[in-house]
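Here the structure is laid out as structure tokens; the discussion comes afterwards.
With one protein chain held back, the other chains of the complex are shown just where they sit.
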Amino acid sequence: MLGLNSRDFKLFVIVCIMALAAPIILNPFPTGSALGQSFNAGYPALLQRFVIFGILAIGFNILFGLTGYLSFGHAAFLGIGSYSAVWMFKLLSYNVLPAILLSVIMAGIFSVVIGYISLRRSGIYFSILTLAFAQMSYQLAYSVLTPLTNGETGLQVYNGDPQVLMSAGDPTIPHLFGITMNGQSQLDIAGWSFTFQNGYYLAAIFLIASFYLSIRIFRSPMGLMLRAIKSNQTRMSYVGLNTKPYMLAAFVISGMYAGLAGGLLAAMDPLTGAERMFWTASGEIVVMSILGGVGTLIGPVLGAGLIKYLENIVSKINDNVLHGWFSFMPDWMDNLFVTIIHPFIGKGWHLTLGLLFMAVVIFLPGGLVQGGQKIMGKFSRNKTSDAKDGADTPAE
Amino acid sequence: MDAFILQILNGLDKGSAYALIALGLTLIFGTLGVVNFAHGALFMIGAFVAVTVQKLFQFSYIEIDETKKDFLGNPLKVEMPYLDHWFGTSVGEWMQDWSVPLSILAVIPFMFALGYILERGLIKHFYKRPHADQILVTFGLAIVIGELVKAFYGANPIQTPPPSAFLGTIDVGVMLGFDPNAIAYPTWRMVYFAFSVVIIASVFAFLRFTTFGMVVRAGMADRETVGLLGIDIDKRFTFMFGLAAAVAGMAGVMYAPILSPHYNIGMDFLVLSFVVVVVGGMGSLPGAVLAGFMLGILQSFASMNEVKAVFPGIDQIIIYLVAIIILLTRPRGLMGRKGVMEE
Partner (left out) sequence: MSILEVKGVNKRFGGLQALGDVNLSVHENTVHAIIGPNGAGKSTLLNVLVGKLIPDSGSVTFDGQSVLGRKPYEIAQMGISRVFQTPEIFADLSVMDNVLIPCFAKRDGAFKMHGIESVSSEKQLIEQAEQMLAEVKMLDKRNMIASSMSRGDKRRLEMAMCLVQEPRLLLLDEPTAGMARADTENTIQLLKDIRTQRGITMAIIEHDMNVVFSLADRITVLAQGTPLVEDTPDKIKNHPKVREAYLGEAQV
């Protein structure tokens, strides 16, 4: 189906359903309830982040997952994408299509240059070179390039901007041929209320397309070559293959994915700043892929979703919420627990993230997908033949 | 000419910090083969040891001074630091004034122990894992350390002044025969430079002249062979990790008066120190030191107004530019050995 084998097709269908029905699936608790307030994730602002960072992680995985080249500068392409998109808003109009197109193209151009130089070295040198490029972009965006990036204030659309394609009736917020990104419809059933937002669905369609393309790349000769590069570069060259162009292609594709994600971020909220390119942002991309499972198809999407979800929940929890949870305990115990947990919640999200990150690298290098497979493997010992069949295709 | 010398001097303190961090990174990389992304965090911890010691020294209780009255005629409440109470006012005040240099005494054992624990508890499990995993776990560690510090000390920089004796500037210009005040250099920066030279010299002397150092150097060159000789190289390497941590910690303590510590300085310095290591040549100690000073000075020149007028923003990116150029033209860095991290 669609050029996919049956396993991949199943996976693809699952992702499609998840993406399209997310506003319903991720709202399991009644909207007004305490649980719903804390744990529901089916509202547009968060859903957008799930899919956009999902796209970013899928792209990163094409580079790191397939070739093993660890880029520490991917946030640069995200930032370039966002800046390009906002510039399109400023110059042309609020239509998101040219904005997203330009963000992909610009990220592509930059990744050709950065990739061409960085890929002259491998291993740790490659990581440091990409990190250096990203930091350089960040510094430049903050200082010298202020005319282009609006420095610390961040780039946004002002009334005086040309917007040459803007006609009188056009919305003054990002839209796709008149369909505004933040337009939404609401469905109320019993205690539940589901919100379906245009912007989210645009991003979700991009996610589905990105995911489909990534499956096809994984299964294509190109994907095979990239895995071979990860496995043994010496043999690669002695069978007569030039690894450089393959690597560069992977790097550029991956950079363009990041650019797309950046463009979408701007399309959802038409402003951007240099902090989107900071090294912590690059680090976060790595964390997402690792957490989900590097080199697997679905892992990065899961990782991105989980990180963004946890970030959202953990940042929302404060001491009062904790006291609520522990209210059944004696006071001293309640206070003790709250004191212990306090640094990890609210603004302490990054601490939790760091610990989570370390835990995954230490205990579960294959990420959640591998962890899931291990657990599944324990339940289906009798189906050994199935497991053997699965061994020849890389982990899903 | 005087402006030229001033820029060199201005580059020295930053260069010293780069050199010290890069030295530790190289020691760890050369001996353990691990790329330690948490090394900047160790530097930052050092700086916060200075902050902590300063705070501890200022710990005080409220005392009612009967001899003085406030404007209402009540006895005046004064804050009495415990140190003053225990050791007498003069010693107590001296200790508070000298809290940064005194922190060195605390930072050496503390950082050494921390390094030891980190190596035994975490890093050693990653020797056999791919470099990407080592980068990732130490990167995670750096986030955790940074965030812990933020949780305890807040996100704002904390002022940590040097002893008052070192607050002023030294008129270097006069010594060199220029006009008075042509080259005025903050005294503490000079102290920092001298201090780092001493540390670097001690590390080199240690590696050069002790049996222990000899074994470590041999291990850096060829780990397996040294292992075959029946020497427990792992124990020594653990020690080296502790040493590298202590060097980073000392670099951090003494840097606290120059740059008020905040939780992010670790990463700021780490990224640059990595660049320094790469420029110097992975696994080369002299290369790390040389490149550290070189890049510090280069950065200082790039931030001159005359230069910035021609190349705006060059001061922000000069180090990265140099690194990119060096890596492309001399892939092994200035003094890199063949075969280090090349496959």
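Order as written gives the chain letters A and B; numbering starts at 1 within each chain.
In this section, a residue touches a chain if its C-beta (ideal position, glycine included) is under 8 Å from a C-beta of that chain, and two chains touch if they have at least 3 such contacts.
Here the structure is a predicted model, which means the values were calculated and not measured.
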### Partner chains on view for the chain not depicted
A
### Query
Which residue from A:220, A:318, A:339 or A:380 sits in contact with the chain not drawn here?
A:220
### Query
Among the options A:167, A:185 or A:242, which residue touches the chain absent from this view?
A:242
### Absent-chain interface as seen on chain A, which is shown
3-5, 213, 216-217, 219-225, 227-228, 230-232, 234-243, 245-246, 249, 388-389, 391-392
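Note that only the chains that are shown with their structure count from here on.
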### Task
Starting from the mean Cα coordinates of chain A and chain B, work out the distance between those two points in Å.
35
### Message
Residue numbers of chain A touching chain B in their complex, please.
### Response
64, 68, 70, 117, 120-121, 123-125, 127-129, 131-133, 135-136, 139-140, 142-145, 279-280, 283, 286-287, 290, 343, 348, 350-351, 353-355, 357-358, 361-362, 365
### Task
Report the residues of chain B in contact with chain A in the complex, numbered from low to high.
35, 122, 125, 129-133, 135-137, 139-144, 146-148, 150-151, 267, 271, 274-275, 278, 282, 312-313, 316-317, 320-321, 323-324, 327-328, 331, 341-343
